[in-house]
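Removed: one protein chain of the complex. Kept in place: all other protein chains.
Chain IDs A and B follow the sequence of writing; residue 1 opens each chain.
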Amino acid sequence: MERIIFDIAHSLAGGLVLVSFMMLYQDRLPALINIFAVQAVLLALSVAWQAYMQDAPHLYITAGIALVFKAMIIPVALHRIIKQLGIHREIEPVVGIGSTMFIGIGLVALSMVVMLRVTGHAAPVAREDLAFALSVILLGMLMMVTRRNAVGQVIGFMSLENGLVLAATGAKGMPLVVEISIAFSVLIAFIVIGIFLFRIRERFDTVDLSALDSHRGGQ
Amino acid sequence: MTPVAVLLWAIAALLGTAVMAVALSRAAVATQLVYSACAVICGVALLFLLVHLVGQPGSTTSLSLPLGLPWLGAHFRLDPLATFFLIVVDLGGAAASVYGLGYGRHETAPHRVLPFFAAFLAGMNLVVLADDAFTFLLCWEFMSLTSWALVMTHHQDKENTRAGYIYLVMASFGTLALLLAFGLLAGPDGHYGFAAIRATEHTPAVAGLVLALALLGAGSKAGLVPLHVWLPLAHPAAPSHVSALMSGVMTKVAIYGFVRIVFDLLGQPAWWWSLVVLFLGGISTVLGVIYALMQHDLKRLLAYHTVENIGIIYIGLGLALAFQTNAMNGAAALALAAALFHVLNHSIFKSLLFFGAGAVLTATHERDMEHLGGLIHRMPYTSFAFLVGCVAISALPPLNGFVSEWLTFQAILQSTNLPQWSLKIMVPAVGGLLALSAALAAACFVKAFGVTFLGRPRTPAAAQAQEVDRFSLGAMFICAALCLLAGILPGLVIDGLAPVTLSLIGDRMPVQTSIPWLSIVPITAGRSSYNGLLVFAFIAFSASLAAYVIHRFASRALRRAPAWDCGYPDLSPVTQYTASSFAQPIRRVFGDLAFRVREKLDMPPPGDIRPARFIATLRDRIWDTLYMPVVRAVNFGADHLNRLQFLTIRRYLNLVFLTLITLLLVLAIWR
Partner (left out) sequence: MAVILDLLVQGAQMALVLLLAPLLTGLVRKTKARLLRRQGAPIVQPYRDLLRLLRKEVVLAENASWLFRVAPYLIFASTWVAAALVPTFATGLMFNWTADLIAIIALLGSARFFLALSGMDIGTSFGGIGSSREVMIASLAEPAMLLIVFTVALIAGSTQLSTVSAFMASPSVGLRMSLALALVALIMVALAENARIPVDNPSSHLEVTMVHEAMVLEYSGRHLAMIEFGGFLKLLLYVSLIASVFMPWGIADHAAGPVEYAFGAIAYLIKLALVGVLLAVFETAIAKMRVFRVSEFLGAALMLGLLGTLLLFVSRSL
């Protein structure tokens, strides 16, 4: 029984990493948003499982937030934004998909080596959750770096935040306050970036960030 | 007479042959005489070594001669490691000499080949036997210089001169690194004998530094990336049987140098050095095969492919180092045995393939695959032997290349027991690189064989090719038979390697020859096993069964007709896929890793009748980023130092005086 509990936590957390990779592989915006929603669902499940494992009912709230905000509201909103703005549906990555994934694998390896070495004495579940969480965070950053498209970057940022939540719930005894603040900060960030998107669109008629470069002085 | 003495006499005979070749230089009989002498000497030495291996496994004998440095003398020693590598050297030497009997007849400048050929063989034998640093380095240089002379055989060719020059620079660099390594090993008291070096304890810092220098020194001779740049230029420039020796055997002598220093003399370096070796090995395998895939010169393709195989061997050595430094001796013995098995295999099939390329060169005077094709009809025996070599080098069962890679994979699968996290993760990743290179190697040799031997002849030279002579074919078929033998009876080879691993690591793989049905079992039967003999028998049996049943009961009717080609057969052979077009998909997927690719399409406008041209230029990234800055710096320095040539005598005296004063000052301040 002990083992199956552990295995499920492991599979859910590993699933998050896998979905992060799927995001790196995907080069169409609508599909990317859908995958993000899948990741949010997985996150919610994973957090809920942690709540069950740690017997910490307040984590169910976190899971609920993840499910409602990240898996439903945000993807729907992003889909609408794409539709309304008529944004180009294909994302041109800065680096090729193959190389991006290769770098991603390297990052996962790195986070494993770092985390497993540092947390030698921690409980195996927490250890593994932290290793996976760091991977998700790094992959989210990688996604932000390698995508030109602003929507892609926003999704990268949110997936990074998913990693943070995973780390926070994996560590036993994380107070709810922090979690809610993280969730809200993301929501705010999302709104800000959303407005930003509208602005870019209004002014320059594109959401490709490289179009902004021509407006820099002295170049 | 001790075994060492016998071998030294054989070497003396080789040197004598070299002298005789100089004396005879332009006589007509020289070619036959020298090659048969070399073949006989190497053959006898080989037989003697095999008997020695079977009769007294694990025995060590040594001998010192009053040559060389007066207080040191020249020491020679025959231990299991030297025995194994001498077998590789003399096997390759004997095969190349037999091949030379036929191939040498077409040589335009035999007086430039014969003396150096015999001396080169002697040099390689001497390096392996040497038992003190001075003798080792001297013989190493002797080997380098004789092979350089062979590279320069056809020095009228501009490219060959350039190849020779780069080779000379890299060889000097390698020797310098080895010199420094031995200097560190000998310590301030200067114990140059290997026995004394072995007895001293080395600090971890010294051990690490020596390992790095050995990697540079032996790696540059073996062709480890990024020190490989000379190899694909120099190996093809020499006559084909010499190319076979350089690619198949001399690189192995370099491996011997590395193994001798790292596993025998050094003691224990820090575990993380194995990461460096594994990394370089992994990079070499993949880059080597990608370089090879992009070539359309047959001999250069083979030379580049040597880089890949050297990488595989270094992966095995790196694994052995990783296991050894973590006191997992059983796994270390497996990894080392895999690496050494691959040493033997590569020396056999690379010689075979270079012989084949030489045969094609003799028959068509072409090395460029774009000008060949359809040779399977004109040269059936050569093409069969070459095909065996291709299957073997592509690591396909039931031939020998597969066995050594399989053993390497088995060693990789032992990595979970390693305590270090970075090794645990690094080793499977390197395994992935090894798998990638194995698949690419198969692609590479489909291309090499398919474009050269299959299809329709692309030039009249290829259409009128003639099968080569019996000696050349004999050498090729000996190698092909050995490929098959080592592939279906790998247990014999593994047991033959046991004394080597016992002496270097203190452990061995389980005894293989007593296992029923001649399977090989690296660890335990439940874990993994492979039986080349049965796989071979099964394939042969089921293929003949299918053929028999079909011809007996179904149909044996056959009609020749023009090719179908979807209804558009084109009679012109230029419509065939070429070597470059064959590699194009792979270039698009992997090319960016190794090359800076520039594609230029010159499409004339409608109405213009000039042909459209597609030009793809590939530039080696390593050459551009690593070597070009050095070349530029040297040129810059040379330009500026040039001024020193035009000074007055007074100024020269000034310079000498100032130098002397500076040196004295340094001495005064330092001490």
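Brief remarks on what is shown
In the analysis below, a residue touches a chain if its C-beta (ideal position, glycine included) is under 8 Å from a C-beta of that chain, and two chains touch if they have at least 3 such contacts.
It should be emphasised that the depicted structure is a prediction, and the values quoted were computed from it without experimental measurement.
The chain omitted from view is touched by exactly one of B:M20, B:L436, B:A461 or B:L502, namely B:L436. Of the listed residues B:L50, B:A212, B:L396 or B:A616, the one in contact with the hidden chain in the full complex is B:L396.
Within the set B:A195, B:A546 or B:A633, the residue that contacts the chain not displayed is B:A546.
Subunit B meets the missing chain through residues 373-374, 376-377, 380, 387, 391, 394-397, 402, 406, 409-410, 412-413, 416, 421, 424-425, 428-429, 431-432, 435-436, 438-440, 442-443, 445-447, 449-451, 454-456, 519, 525-531, 534-535, 538-540, 542-544, 546-547, 550, 554-555, 557-566, 569-570, 573, 575-577, 581-586, 588-590. The chain not displayed touches subunit A at residues 3-4, 6-8, 10-11, 13-15, 17-18, 21, 25, 97-98, 101-102, 104-105, 108-109, 112, 116, 124, 127-128, 131-132.
Quick note on the criterion: only the chains that are shown with their structure count from here on.
Subunit B contributes residues 421-422, 425, 429, 589 to its touches with subunit A in the complex. On the subunit A side of its complex with subunit B, the touching residues are 98, 109, 112-113, 116-117.
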